[in-house]
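With one protein chain withheld, the remaining protein chains of the complex are depicted in position.
For chain A:
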Amino acid sequence: MKDRDIQERIEKIKDKCHFDFIKIAFLQNASNTYEIKSVYGSGNNSKRYLRIILKTGKGVAGQALKTGRPVFIVNVDEEIKRKNFHHYPIIMAEGLKSIGAIPLYEESRVIGVVVAGFRSYNKMTDELIDQFNHRVTKEFSSLFKEMVKK
């Protein structure tokens, strides 16, 4: 799959769901280091998200990677204590207030994650979560194998 394709696909999801920010991170197999990194994103304030190497269990994306299930935080201030904010790098870097992460599978293995969010509170509603999940499945489900091989 071409780079432009992935970029276009995540932008499409962002537009359809009206997200303020979206990024996709997946296994970077090229250097044989098995790092999970973001390569594509849209609506970003800074390039910090591109430098971050995801760690399983850390942050919203990390939790999705670890559990293999979608993770949502509807209101960041209510659900995360201020002193624990630094455990959520992407929320800090992009100033997100409502956020969700959906894991990407290749066969039975999690190999990446799509993270999207809003810079205002309580926007990640149940309906939107369903829509987000549906869009991610539609755009990416058939393509992971190809992406990982790259």
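Going forward, a contact is a pair of C-beta atoms (placed from the backbone, for glycine too) under 8 Å apart; a residue touches a chain by one contact, two chains touch by 3 or more; residues count from 1.
By our rule, contacts and distances are computed from a predicted model.
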| item | value |
| --- | --- |
| Hidden chain of the complex, named as in its UniProt record, picked from "ABC transporter ATP-binding protein", "Sensor histidine kinase", "Pyridoxal 5'-phosphate synthase subunit PdxS" or "NADH-quinone oxidoreductase subunit K" | "Sensor histidine kinase" |
| Contact partner of the left-out chain, one of A:I6, A:I22 or A:I52 | A:I52 |
| Contact set of chain A toward the excluded chain (per top definition) | 27, 33-34, 46-53, 55-56, 58, 82-83, 85-86, 89, 92-93, 109 |
